[in-house]
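Presented below is the structure to which this report refers.
Omission of a single protein chain aside, the complex is shown with its protein chains in their original locations.
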Amino acid sequence: MAKNLEHQIDESEKLGMQIVKESEDDRLMTLSVGPQHPGSGHFRFTVKVDGDYVVYCDPDPGYVHRGEEKMCEYRNFIQNIPHLERPVIHDSANITYSYSLAVEELVGIQVPRRGQFIRAIASELDRQIYTLYWLAIYGIFLGHSTMFMWPTGDRELFIDLMDALSGARVTHAFNIPGGVRNDMPSGFKDKCLRNISYFEKRLREYEDIFYTNPLFIQRTEGVGILTKEDAIRLGVTGSVLRASGVPYDIRKAEPYDVYNEIDFKVQYMKSGDSLARAYVPLLDMKESCHIMRQLLDKMPESGEVRAKLQPNPKGPLGEAYRRVESGRGALGYYIVSDGSPKPYRVKISVGSFRNMIALPHLLVGSKLADMPSVYWSLNYWPVEADR
Amino acid sequence: MSQDQNNKSGSSITPSQPPSSTPAKAAAPPTKERTEAPAFENSLVSQIVSRFGDYKIKVAYIRPLRIKVNVDPTDIIEVATFIRDNLGFDHAESVTGTDYPKDNQIEVIYQLGSYSKDDIAAHILSLATRTNRDDARLPSLTNVYKSGEYHERETFEMLGVYFEGHPRNERFLLPEDWADLPPLRKEFRIRGR
Amino acid sequence: MATYPQEYRFGKFIASIVWVVLWIVIIISLIGLPIIFVILFYVPLPPVNGEVLTPYLFLSMMVDPTRTLPIVHFIIHTDIFKVAVFPGFSFAALFAAVTIFVERKFLAKMQLRIGPLYCGKIEGILQLLADGLKLIAKEIIIPSGADKPIFWAAPIAFVATSAAVVALIPVAPGWVAANVNVGIIAVFAILGFFPLIALLFSWASNSKYPFIGGLRALHQMIAFEIPFFLSALSAVILSGSLNLTDIAKAQHPYWYIFFLPISAFVFFISSLAELERIPFDLPEAESEIVAGWLTETSGMIFGLIQLGSYVKVYALSALFVILFLGGWAGPQIFPKELSHGPTAGLMGLLTLQGVYNGVTVNAIFWFVVKTFGIIMLMLLPRGISPRIRIDILLHTGWYKLIVLTFINMFIALALIYGGILGPGGLLTGH
Partner (left out) sequence: MPAQTVAQFTPVIYMLGFGVLASVPALIISRLLSPRRRYNPVKFLPMECGQMPTGEGRSHFMMQYYAYILMFVVFDVMAIFLYTWASALFLIPRAATLPIMAFLGIMFAAMGYALYLAGRKGIW
């Protein structure tokens, strides 16, 4: 058969005709998604599509790589705080929280109890801010413009609180080694409780307009299923892991600061599809409101908020690895100190970078139209992954 | 969760032992108090040591929830497979490299964690190995810990450690036309600093 | 370099207005009037109201403006006026402009925003003008390797084709640019050009994302063309005519939406798909394929395609009104005549003596109101619905909507053969 075809081709070439041989590769079209794409962020992945199906995916991060880890080696422990929060400006309390924990472990200081509570509150507020932003973008990725506007507007509730708490709307450098930068303003508790109860009402509205929308369910249910085994094998974290049926949350698994006094449930779902990955952050937000109420309730009325720290603390010879649960999952800092005021090596292990490995795994074999719903459900923040 | 978590609640923990050969200029201040290595962590380590023997496994430190063991590059796949299958550390949280120009060595650390077993969910086992700086080559753990694939690729790019058996030892985060030293090596200096 | 404003005086402002008026009067009397006279002498004009338009008659019009009304009457019944202004292009373009503005404000209110605010002082009413100016002043970039003639021609064809649909839409009895016997089939025939234009444009732009978007547009329109056709078929069965004016007149006492709710629903959904509006905007899905088949458009090319698509919005909602909502039928709320007895001069002009027709004005009013309601309904899904996926879309179109249309077609047949509707039926009007 093949010989016959070659013979035909030879014959036709003699006559001056051309026969285009179609190979398997000719069917494929290579599409570059990002960095200038409404559905990518500062990130690029190349997909090859065969008709409507994705057959190959290759993530290519690094468009906003800023060398945070190298920069850390040139600044001392305290100077590092403001630039370390740059990768996730929405979630800056969490990304500095983990760093503070690691530095405290190295330097050996104890945070006062009120300080522990305040920085847990700050981290919960920032988790809400981040998750709302994530939800907004998930909405617009699925073409739901109202779901873009509503969470973006409701972020203001928590941004205002953070502003009252730290004096800055974003990038507040609030959680520092030794505690928090300043004490809580008076009247904060009432305002916080008010905003939380309003926000819980809004969350129910989100469910009505977005999560129970049949088109949303059609687009996400059964799409990009990450099984429990795969989730563990690929080492994903955060909401992606919990959506696959692994109830793992650093706040529960390895409670830091005051989280072992808080009563909350780890929210997880078992289906592991895009719908579950979209739902778990919503459940997290509800649970976070619950946590915040308890934190405000149990907080000591007065007291120190910051432990005395040397102006230029020197770490002892040693290393520390501490992690917290950020909006995107476990966020760990591995710090090696050689006894000088500057860290010898800082490694930031971020949830986004760990979740990226699931992208090719889930995207290959799905439809091109599922690309945004799978990609953004991975809770991937490109800037954080690049660091 | 077990009671192991309760002895750790944000309290400060002084390192019991310095990393084996950190290039310290001056001797570090002596640690004030030595915390006793907890029993559960000790039992984990003793499982590894009893399987491979003292000459293969060098325990760097055992602290509450944190264990660090050093192995030789030749044994690392064997040890990692044992840790994954028998101890239950099922994923790599991060793969980190640290450059030690004084020793002419690069240390690569796998921070291993566990999702599937509740009693070690809080623990991090750091599996460290060292390679020569001039010809940095290590066997890749991609087949044991798939989760470390991108981390290893990043380590290759940032520290120039070639992982044998890794599917793609390629540029990842840096610009496409990067033609300089691997940036996390100590002789790479940031401009202006 | 900073410039300081001159001292403001009200008197200077008045003086400048007086000067402008003076110049206008001088220019009209010295240049405009002689030109009109020359034209009136040498160009034969049709007799109006039994009189031939001469310069003397023209001068008498300046004294008694009522005398211009026959001319107005003559002009508004010409084909050119119908095509260019009233039921035709300008009316549709005005509708499109209002739609764009209302869409932005309406969507903003739905999303707890404000919407356009500054441009034009009152609620940003001139925002559209500003956007148009911006689009006109932008450079048109044609990608290398693109098929230039098609690239230039496609937006023009898009506007012209959607205008051609408008030509077939009756707005009031007798007020239609083209009163075609097979009107509804002609509408569908013209609508069939749109996937062709989208595909040609996407092929011409020599880029991958438009290409996929064009193919998606093709699939989408094909999936919804049959339900679109067949849902209108039920209205044709009940009225027994293909002429749009006749279909509208046939629903005299009872609108077809009462008998054909399923067809109306299918028609509405299909027209959303035909218009590529959310949730069926997958040919322009920005998070998947950058902007779909519009990726390579820039400047006025994009502006014209937007104009065309909003004119299409008007055309399809008007079609919905004609097929299912009884067209222009509605209670008479305008007086039959504005003035009684002969009035002359300015008063006659204001009452539009001889031109004003209470029935027609009423019909136009109800038509506009209904069409606008349907347009608002079409804008609504944009705020409450995410985008659909292509396989679900094809599945919906082929498996569900077609079945629904046939169900309603059989209902319509039963109504006819059961003697309820049709000639001599129980509910047939006279």
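So that you can tell them apart, the chains are marked A, B and C in the order they are listed, and the count of residues begins at 1 in each.
One rule holds for everything that comes next: a contact is a pair of C-beta atoms (placed from the backbone, for glycine too) under 8 Å apart; a residue touches a chain by one contact, two chains touch by 3 or more.
Model, not experiment: these values are computed from the prediction.
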{"item": "Contact set of the excluded chain (shown chains only)", "value": "A, C"}
{"item": "Contact residue for the chain not shown (choose from C:K82, C:K249 or C:R387)", "value": "C:K82"}
{"item": "Among A:Q36, A:N182, A:T227 or A:N312, residue touching the chain not depicted", "value": "A:Q36"}
{"item": "Per the touch definition above, residue among A:R27, A:R194, A:K270 or A:K298 touching the missing chain", "value": "A:R27"}
{"item": "Option touching the unshown chain, where C:V102, C:L126, C:I150 or C:L242 are the choices", "value": "C:L242"}
{"item": "Residue ranges of subunit A at the interface with the undisplayed chain", "value": "22, 26-27, 29-30, 32-37, 40, 44, 50-53"}
{"item": "Residues of subunit C in contact with the chain not shown", "value": "79-80, 82-84, 88-89, 93, 135-146, 152, 155-156, 159-164, 166-168, 177-181, 184-186, 190, 203, 205-212, 215, 218-219, 222-223, 225-226, 229-230, 233, 236-237, 240-242, 290, 295-296, 299-301, 303-304, 307, 390-391, 394, 398-399, 402, 406, 413, 416-417, 422-423"}
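Criterion: only the chains that are shown with their structure count from here on.
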{"item": "A-B or A-C - the one linked by more C-beta pairs in contact", "value": "A-B"}
{"item": "Separation of mean Cα positions, subunit C and subunit A [Å, integer]", "value": "47"}
{"item": "For subunit A paired with subunit B, centre-to-centre distance based on mean C-alpha positions, whole Å", "value": "24"}
{"item": "Subunit B partner contacts - residues on subunit A that touch it in the complex", "value": "61-62, 65, 67, 69-71, 74, 101, 104-111, 116, 231-237, 241, 246, 248, 252-258, 260, 316-321, 323, 330, 332, 334, 336, 338-340, 344-345, 347, 349, 353-354, 356-357, 386-387"}
{"item": "Subunit C partner contacts - residues on subunit A that touch it in the complex", "value": "29, 31, 37-39, 52, 139-150, 153, 209-210, 213, 215-216, 218-219, 367-372"}
{"item": "Complex contact set, residues of subunit B against subunit A", "value": "1, 5-6, 8-15, 18-19, 22-29, 31-32, 65-66, 68, 90-94, 96, 98-99, 109, 111, 115-116, 121-122, 124, 126, 145-151, 154, 158, 172-175, 183-184, 188, 190, 193"}
